[in-house]
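Working notes, beginning with the structure itself.
A single protein chain has been removed from this complex, and every other one stays in its place.
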Amino acid sequence: MTAILADAPAAARWDSRRRAGRFLMFAAIVLLCAWVLLPIYLLIVNALSSPNEVTGFPKRMLPSFDTGSISFFINFAGVAKALWNSILVAALTMVLSIGIGAPAGYALSRFDFPGKEAFRFLVLMTRAFPLPLLALPLAVMFIRTGLDDTPVGLAIVHTTLALPFAVLITFSLFSGIPFELEEAAWTLGCTRLQAFWKVVMPLALPGIAASAVFAFTISWNEVFAAAVLTIENRTLTAFLLQSLNVSPLYLKFAGGAALVVPALIFIFAVRKYLFAMWGIANR
Amino acid sequence: MKTMMKLISGAALAMALGAGAAHAQVLFWSTQAKPVEETQKMRDQVLSGFEGGVDYQPQDDGPWLTRVQAELQAGSGTIGVLGALHGSLSSLAADLVDLSDVDLGGAKVNEAYRELATLDTGEQKYLPWMQATYIMAANKKALEFLPEGTDLDTITYDQLTAWSKNLAEKTGSPKFGFPGGPDGLKHRFFQGFLVPSYTKSMVTKFRSAEAEAGWNKFKELWQYTNPNSTNYAFMQQPLLTEEVWVAFDHVARLADAFNQKPDDFVAFPAPAGPAGRGFMPVVAGVAIPKTAPDMDKAKALVAYMLKPETQIATLRATNFFPVVEVTLPDDMPNSVKLSAPAVAAMTGAEDALPALLPIGLGDLGGKFNQVYTDTYERIVLGGQDVRAVLDEQADVLRGLLEQAKAPCWAPDAPSQGACPVE
Partner (left out) sequence: MTRSKALPYLLLAPATLFLCVFFLYPFVLVAHEAVTRDGAYTFANFRTMAEHWKFPATFWNTMLLAIVVVPLQLVLALTMASIVSRVESGRGAILYIFAIPLGISDLAAGLIWLAIFEQSGFLNTWLVGLGVADQPVMFLGYQSKLSIFVAVVLAEVWRATAIMMVILVAGMGLIPKEYGEAAEVFGASAWKRFTRVTLPLLRPSLQTAIILRVILAFEVFAVVAALGGTNLPVLMGETYHWQFALQDRNVAAAYAMLILAISIGFTLFFLYALRVPKEARP
């Protein structure tokens, strides 16, 4: 003890190093936040500028709050319904991918069994194959079975995209929850299901919610399948983004913003689950 | 959280069950009028007059084709009417309904296009819907750099090149622009404008010395072309931002510039080469797939699209010109006022050399276009040897025509059997 106290210069050095470290950390945070936020800010500036300003040079750094382009989209026939469809399909995708993916993730984390690697492989392959080519056989199948042009049908396709994320994330999640906790519950007389429900589930729930967020954004942003598989029940992305690449510049940005903002609001609304993901082991 | 999930899934189920309801409106599945403003106008001003209602859905080519193919494979569908360019419809010929019994009222449809729309089958596979072509547009600032003795209405490729050179040297940066991006309509320029202007042919003289001269001229012009051209899809944008002062593009893709700043721009014909002023029309058609749920209603919509007043409304909405005889009212948008005289000057020019759209290629149309795009990319962007590239691409072209057994079309002389590539 006394030795440490006597070593005052070393403590001071330690202290200044800490301060330097803090400053570095602070600088890094500011820099990284700017890196992420600046492009979004520029999009908003362009979306809130008049057509002339959008094509002009040099560009303004502050929006002129011309809402002409934005209101064009808000008044575009069918936007409200498309927004509802997008939310509906994304919510269904969330439910489906977690409902199917989480049990698989649990099995992968708790058991060793033949075929485990094959399954992991199959899951990953889903992501490695271009969806637009699969859209044709899928559409034929959907038309024949009546799934065509339904939110459920589209959610199924989006689930194949989101499932790998759901399985892999829940897999690493369950791996991080010590098996001993479950075993302890068994010895106290719980059945396997009870133990899972009462012990594992509460710990895993925030993380599961986070992987549901993934599913939501994947579905929200998917265009191709949405364009092919929905007619009456068009999603917002299929509705807007389809035509954006050939629309005038000022409408491109307004449309882009119209798509980005709801996604930002959604992530904001569920941010506490994203945050909770961090706390699982450090509660 | 849990109750929310339940609520959502409950609502979803209700929606899913209710979604099977019959499609009362005719679904118009189209690749045209995609820009959001045009879509809006198509719905509000063109199609709102059709009794029974239309659900107008514009799509990119990819989803458009995938959906059509899926419905045809499944043997049942929701699409009532297809709207697309000649090239997209010609690959579907076998699955389109014969439209020769559609009652068009008094509408007089352009005979050449009507013939084109039989797709060599003897049946009316589609009906022409609207037409357009390519013209040139220039910012008035560029006019003072025009080489002496150049009349815009009779401009040649040599003069255009000299002009662009002038512009590049005197303003400090290249000011000619070309829609060479992934969504730009470049293949038609090479097929229908550049190559015919130098060779009076599209296919037969593909690898001739005259064609070589044409490509070399374009390569020269390219030195004074804004390098961003490989990103451009619609020239109206760079014209408005003034990245580009002189541009070549489809009339509908220049319209926004003419409408927003009618006093800043002039429109004029595409240039002429030694063999004439080659130009190609762009024709869009309406067709009905075999799987259409309500055949009578679909045919009624096709007939409605060809009524003179619908055609004029379509012109206002999309900047595509009518394919039936009409008298245009005076209050047309600026884009029409500017581009119509340029189109007339081009098609009515003494050296006019109309080139037809490819006929009889079926689903090889895309690959036919690719021959010209590849040639451009290799010669102009890749800097490869012109002679060698033309020889190689000529082999590809010959293979395609032989596979399709397609006889020649204008401006090439009619042929017995597959159109030869000399």
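The chains carry the letters A and B, assigned in the order they are written, with residues numbered from 1 in each.
The working rule: a residue touches a chain if its C-beta (ideal position, glycine included) is under 8 Å from a C-beta of that chain, and two chains touch if they have at least 3 such contacts.
Note that the structure is predicted; figures quoted are calculated from it, not measured.
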| item | value |
| --- | --- |
| Absent-chain contact - pick from A:L83, A:M141 or A:C190 | A:M141 |
| Full-complex contact with the absent chain, from A:V95, A:L163, A:I231 or A:V246 | A:L163 |
| Hidden partner chain, touching residue among A:I100, A:C190 or A:L205 | A:I100 |
| Residues belonging to subunit B that touch the chain removed from view | 61-62, 65-66, 91, 172-173, 180-182, 226-232, 241, 243, 363, 365-367, 369-370, 374, 377-378, 381 |
| Interface with the undisplayed chain - residues on subunit A | 21, 25, 28-29, 32-33, 35-37, 39-40, 42-43, 46, 55-59, 61, 99-101, 103-104, 106-107, 110-111, 113, 115-116, 119, 121-130, 132-134, 136-138, 141, 156-157, 159-160, 163-165, 167-169, 171-173, 175-176, 178-179, 192, 207, 210, 213-214, 217, 220-223, 237, 241, 244-245, 252-253, 256, 259-260, 263-264, 266-268, 271-272, 274-275, 277-282 |
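By our rule, only the chains that are shown with their structure count from here on.
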| item | value |
| --- | --- |
| Length of the line joining the C-alpha centres of subunit A and subunit B, rounded to whole Å | 39 |
| Subunit B residues touching subunit A - in the complex, by the definition given at the top | 1, 5, 8-9, 11-12, 15-16, 19-20, 23, 27, 34-37, 39-40, 43, 55, 57-60, 62-63, 66-67, 69-71, 73-74, 76-78, 183, 233-234, 236-237, 240-242, 256, 260 |
| Complex interface listing, subunit A residues touching subunit B | 51, 55-57, 72-73, 76-77, 88, 91-92, 95, 132, 135-136, 139-140, 143-144, 146, 148-152, 155, 205, 209, 224, 227-228, 231-234, 240, 242-249, 251, 255 |
